[in-house]
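Every protein chain of the complex appears in place save one, which is left out.
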Amino acid sequence: MVIKPVIGADAAAALVKKGMVVHVGGFLGCGSPDAVIAALAKAGTGSLTLVCNDTAILDAKNARVTGVAPLVANKQFERVIVSHIGTNGETQRQMNSGETVVDLVPQGTLAERVRAAGAGIGGFLTPTGVGTEVEEGKQVLTIGNKVFLLELPLGGDIALIKAKRADKAGNLQYAKTARNFNPLMATACAIVVAEVEEIVEVGEIDPDEVHTPSIFVDYLVMAQGGKA
Amino acid sequence: MVIKPVIGADAAAALVKKGMVVHVGGFLGCGSPDAVIAALAKAGTGSLTLVCNDTAILDAKNARVTGVAPLVANKQFERVIVSHIGTNGETQRQMNSGETVVDLVPQGTLAERVRAAGAGIGGFLTPTGVGTEVEEGKQVLTIGNKVFLLELPLGGDIALIKAKRADKAGNLQYAKTARNFNPLMATACAIVVAEVEEIVEVGEIDPDEVHTPSIFVDYLVMAQGGKA
Amino acid sequence: MIEYVENKDIIARRIARIFKTGDVVNLGIGLPTYVANFIPDDVTVILQSENGMMGLGPAPKKGEEDKDLTNAGAVPATVLPGGCFFDSATSFAIIRGGHVDYTVLGVLEVDQDGNLANYKIPGKMVPGMGGAMDLVAGSRIVIAATTHFEKSGASKLKRHCTLPLTAANEVNLIVTDLGYFEVMGGKYYLLEWFKPYTPEWIKEHTDGDVVVMSNCQCSDIE
Partner (left out) sequence: MIEYVENKDIIARRIARIFKTGDVVNLGIGLPTYVANFIPDDVTVILQSENGMMGLGPAPKKGEEDKDLTNAGAVPATVLPGGCFFDSATSFAIIRGGHVDYTVLGVLEVDQDGNLANYKIPGKMVPGMGGAMDLVAGSRIVIAATTHFEKSGASKLKRHCTLPLTAANEVNLIVTDLGYFEVMGGKYYLLEWFKPYTPEWIKEHTDGDVVVMSNCQCSDIE
């Protein structure tokens, strides 16, 4: 097996270049690559496009900041493509002021678009959004007597994902609901950086229980407090 | 958790009614529900449509018969929708004589069509088959400068699948390459019968390592020599 | 003289009775989540959470939270024995594919054509639709859970929604703090009412066509 480089969070953040489309795993911060996000916030790289389930939680009152929220606060995104911004008022403020373009995408459509990008699917038909604002500008197809929207794949330049455990070859396992968009994004981006809490020897992960095959992973980063 | 009924292979075969669309797991017989197939061959139920990767192996010379091959030999199918019939000469004979309709579908398209049926996707665009006979009768869409075929979902009335292990609630785990089409078919059919080699208590399968969630499974059948 | 008193509790309690053992149910954030507290002991439903799990359990005890296990509202959660986890594409394959029997969602507006608006007030509140559009389009039966009236006193059950829709023609059942409705063929059908209201009072205070079913009765929930 081919061994993957283990790099520091700063080195991982340096792979993100100005103007890139960045996929970031996590659901309101659960299952986000926090060390890499912190390093990217420090690096301050801007003009990025974010693909993520949401802009996470930015709750100054309760001092709760999760997931990509620090990058939003830093105004590192010129566009965010997400399903939800309701727990990060700063995103909404930036949207209203015209500082950031916000594309709201139904969550299932977002997940399937990321999968499609990784799976070589040129588009897919979904009933979600028919008869709503989501329909605008999209091709509408009727198959039998059902109406569908044609949704297109959504790939990226780099994926910053979070897994529980990797082997040295880069096979990944996720934990519980921290899985969410991470395995999909691993298939959809040119470069894939996986932050993990544990790195084990090749062969220690049961091949029936690999969630993301090693071929998708380019770099490993150890999460804070993780063990090799 | 809701406990699923464990039934005999004959009772499972009796769920298959004349004229049904039957999905059967397995790849050239690896990962096929052999006990249920044997019972269905005995029952002799006919006019079925088969959805399967292939018509498995029927090699009289070497006395090798795998997967759905006995059902083909029995002429229980009026139509088979598969990617490969090259290891079952009887399928080819029936096709040439007009006894059975054979729809050959590229394997990746077949897998994705079954997934789409289970996932509520109304169709998907694939580059596979563009410029070939597979294109005939299909809608061709150009997205950007790439040409795709629109392929439609392929569901069924009943899925006969094979897993290694189930818990009593019907959560399934597959082994190695015996996984193949089984998890996809579990999502795409109205009734799902899973033949398994082992049934364990609810809670014994790690929730991060379930391959098919229990909600998809209606009946369990013990494979020959299996243990409860 | 009937006086309206908001009662979210009765909504959750009535919805909890709709399910039968084996049903797969997704409960939205807020009032819908509260439904889980009232599911009868002899009914076993399987709760799906769109962030990637089947078999959502009760909140963990204090100190036993797992950073890798939350519900769709980012609140610490637990998994019941027999539950399982999956990625977001699989989660919505389950939802879009019709494998969720019931989805229960909150409402900004709902109308008698089964249209639902619950994700956006233009220029005011734009949290995003999250998983709601898929849940409403994909689930077998969609239950709208809502107080009958806005703070202003206006009926949230409308003749026609005016806010941007979450989905068109998908709502099947509505439970408010006045009663339990089925939406069909462009009308509200009242199946059950709550004390101290009456079918007549409910008809008068709903913006739309309410038909009182012949077998409509007063709920025994108080």
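As written, the chains take the letters A, B and C, and residue 1 is the first residue of each chain.
Keep in mind that, in the parts below, contacts are C-beta pairs under 8 Å (C-beta built on N, C-alpha and C of every residue); 3 or more make two chains touch, one makes a residue touch a chain.
Computed from a predicted model, the values in this text were never measured in an experiment.
Counting contacts over the entire complex, the absent chain touches A, B. Among A:Ala60, A:Val140 or A:Ile215, only A:Ile215 touches the chain that is left out of the view. The chain that is not drawn here is touched, among residues B:Gly129, B:Gly155 or B:Gly170, by B:Gly129. From the options A:Ser32, A:Thr66 or A:Asn171, the residue with contact to the chain not on display is A:Asn171.
Touching residues on chain B toward the chain that is not drawn are 27-31, 53-54, 57, 66, 82-87, 92, 95, 102, 104, 106-112, 114-115, 126-134, 164, 174-184, 211. Mapped onto chain A, the interface with the missing chain covers residues 1-2, 115, 117-121, 167, 169, 171, 187, 202-203, 205, 207-208, 210, 213-216.
Basically, only the chains that are shown with their structure count from here on.
Seen from the C-alpha centroid of chain A, the farthest chain centroid is that of B. Chain centres here are Cα averages; for chain A and chain B they lie 33 Å apart.
Residue positions of chain A touching 2 or more other chains: 112, 126-127, 174-176, 179.
The residues of chain C that reach two or more other chains are 53, 79, 85-86, 92-93, 95-96, 138, listed in rising order.
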